[in-house]
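Only a single protein chain was left out; the remaining protein chains are all shown in position.
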Amino acid sequence: MMHKSKALLIIDMINPFDFEKGDILAEKANTISKPIKKLKDQFNKENKPVIFINDHYNLWQANLHKIIDLCTNEQSKSVIETIHPSEKDYFLIKPKHSAFYGTALNTLLHHLNVKSLIMTGVAGNICVLFSANDAYMREFEIHVPSNCIASVSDDDNTYALRMIKNVLKGKINPLHETS
Amino acid sequence: MMHKSKALLIIDMINPFDFEKGDILAEKANTISKPIKKLKDQFNKENKPVIFINDHYNLWQANLHKIIDLCTNEQSKSVIETIHPSEKDYFLIKPKHSAFYGTALNTLLHHLNVKSLIMTGVAGNICVLFSANDAYMREFEIHVPSNCIASVSDDDNTYALRMIKNVLKGKINPLHETS
Amino acid sequence: MMHKSKALLIIDMINPFDFEKGDILAEKANTISKPIKKLKDQFNKENKPVIFINDHYNLWQANLHKIIDLCTNEQSKSVIETIHPSEKDYFLIKPKHSAFYGTALNTLLHHLNVKSLIMTGVAGNICVLFSANDAYMREFEIHVPSNCIASVSDDDNTYALRMIKNVLKGKINPLHETS
Partner (left out) sequence: MMHKSKALLIIDMINPFDFEKGDILAEKANTISKPIKKLKDQFNKENKPVIFINDHYNLWQANLHKIIDLCTNEQSKSVIETIHPSEKDYFLIKPKHSAFYGTALNTLLHHLNVKSLIMTGVAGNICVLFSANDAYMREFEIHVPSNCIASVSDDDNTYALRMIKNVLKGKINPLHETS
C-alpha cells in the first residue's frame, strides 16, 4: 500500500550532453545510470510508476522517439541504452528547469495517487534541485538518492544535496540503503 | 510582422468521439474540419505556428502516434484524415479541459512571440471555452471563428461563442471574414 | 469529520457594482447575500473555513480594509453589511476571473485539508463558472447552490448552472436542500 504512493522520476537523462562541459556530465550520468536502472527495474517489476521528464529540445511534438533520436550520440549512447524508457513508463516533456513548470506532472501524480517521489537524474544542482523545490512546495515527500544525481561540479552536487536535505526536508541516502 | 504574432490552436480534434452523443459531435467535427484545414494550410504556407492540443487518453508518453492510433475509428477517421498534424506542426498533450492547465502552451507561445490566438476545435462549450478563458487571463487576443468550433448541442455552442465575445472580448466572426 | 473537508467560497461579493448593468447585479447580489449569510453563519459556528475571494481593484497591497472601503457605496452597502468578513474568515485577492489563477487558494485548501467546495457569489456566469472549472481541474468536489450565485442575465445564470452540473459534475441544489 505504502508502495502504491511512490513514483520514480528520471530527469533529463535522455540528453545529448552537447553543451559546455557536457562531456564531464555525460561521464557522471553514465555512472549514476546504473543505480537508476536498478531502481527502475524494481519499480517496473512492482508495477510502480516510472516517469521520465525531459527537456523539449525545441521539439514540441509529443514525440519521444524524435527526442531520443536527437539526443543519441557517441557521448550519450551508453546512458540512453542503460535507461531507455520501457513500454509502460511515462514520459513527459518539460519546457524549463523544473519538472513541474508547464507540465502535467502534478496531475499525473495525483491521478496515480503518488505522495512520495524518488528523484534522480541531471543536473543535480539545476533541474533536479529546482524540481525538488517545486515538489516540496506541492507537499510531496522527497527522496533524492545521493548516488542517483550528478552535476558538472561535484561541489555543486554536494551543495544541492545539502539544500534538499536541510531546506526541502528530503532524504538523500543512497540507493542501496533505500528499499 | 503582425503575422509573426499569431498562432492557430486546434483543440481535441484528434478524438475517438467514443462518449455519449459522440456520434453527434463527430459529425459536427467533420463539418468544422474543412474550414480549420483551410486555416491550417494557410498558416503552414506562411510558416506561422499551428499547435494541436489534445487530451492525453491516459497515455502519458509524449507519443502522438499512439494517440492518433488510439483515436482513429470509423467515426473519427474522416476528421483525422482532414486535419492530420504536419511534420512541422506542434503537438501538446493536456491533462484537463484547458489547453493551458498543466501544459507548456504558455511557454511555447512566449517562445514563438505569439500574442494572438485563433482557437478552433471541440467541444466549443467545454475545452474551447475554458481554454479561451485561460488565454484571456494570460492576456492573449482571442479569435474563435464561429464556423471552426462545435459542441454536442448547438445552443451550447452559441452560448460559448456569446461568452467568448461578451466576457472574453474575443472575435467570433467566421473564417472567410478573417484574413 | 466529513465537515472538516468542506470550505465555503464567497466570490466577488465585496464589489462596487460600478460597471455596466452593475445596478442589476447589485440587486441580485442583495438577494443571494441572505442565503450566503446563512451558510456563512453555519460555517462560522461549526469552525469550518469561510474564504472570501475578491478582485484586486488595482490595489495590490494585501489590504482588505482598503478594498472594502473602495467597494462600499449606495449600491453595494447592503450586500457588504450582510456578508462582511468575520475576524476568522480568510480573504484572498485574485488578479483575474478565476479564484485559483494567481492565488494561494489551492495551497490554502490543501493546508485546510479541504476536498469539497461550496461556491457562491457573482457573477455566476463569469468568475464563479471559471473558478468552478479550475476547481474541477484540480479535482475538488463542487457544490454551487443555485440560490447563492447571480449573473446580470438570468439566462446566463441558468446556463452557468447547467454547465456546472453537466460538465463539471457539480451539485447545484439550492441551500435549504443542502445541509
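Per-chain numbering from 1; labels A, B and C assigned in written order.
The definition used in the following text is that contacts are C-beta pairs under 8 Å (C-beta built on N, C-alpha and C of every residue); 3 or more make two chains touch, one makes a residue touch a chain.
Small disclaimer: the values here were computed from a predicted structure and weren't measured.
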item: Omitted-chain contact residue, chosen from A:F17, A:F43 or A:F130; value: A:F130
item: Contacting the left-out chain in the complete assembly, out of C:S5, C:N44 or C:N106; value: C:N106
item: Residues of chain A in contact with the chain not shown; value: 96-98, 101, 125-126, 130, 133-134, 136-137, 159, 163, 167
item: Interface with the undisplayed chain - residues on chain C; value: 51, 56, 60-65, 67, 85, 89-96, 102-108, 111
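We take it that only the chains that are shown with their structure count from here on.
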item: Chain copies touching (chain B, chain C) - same or different residues, decided at half shared; value: same
item: Chain B and chain C, separation of their C-alpha mean positions in angstrom; value: 31
item: Intercentroid distance (Cα basis), chain C paired with chain A, Å; value: 40
item: Per-residue multi-chain contacts in chain C, two or more chains; value: none
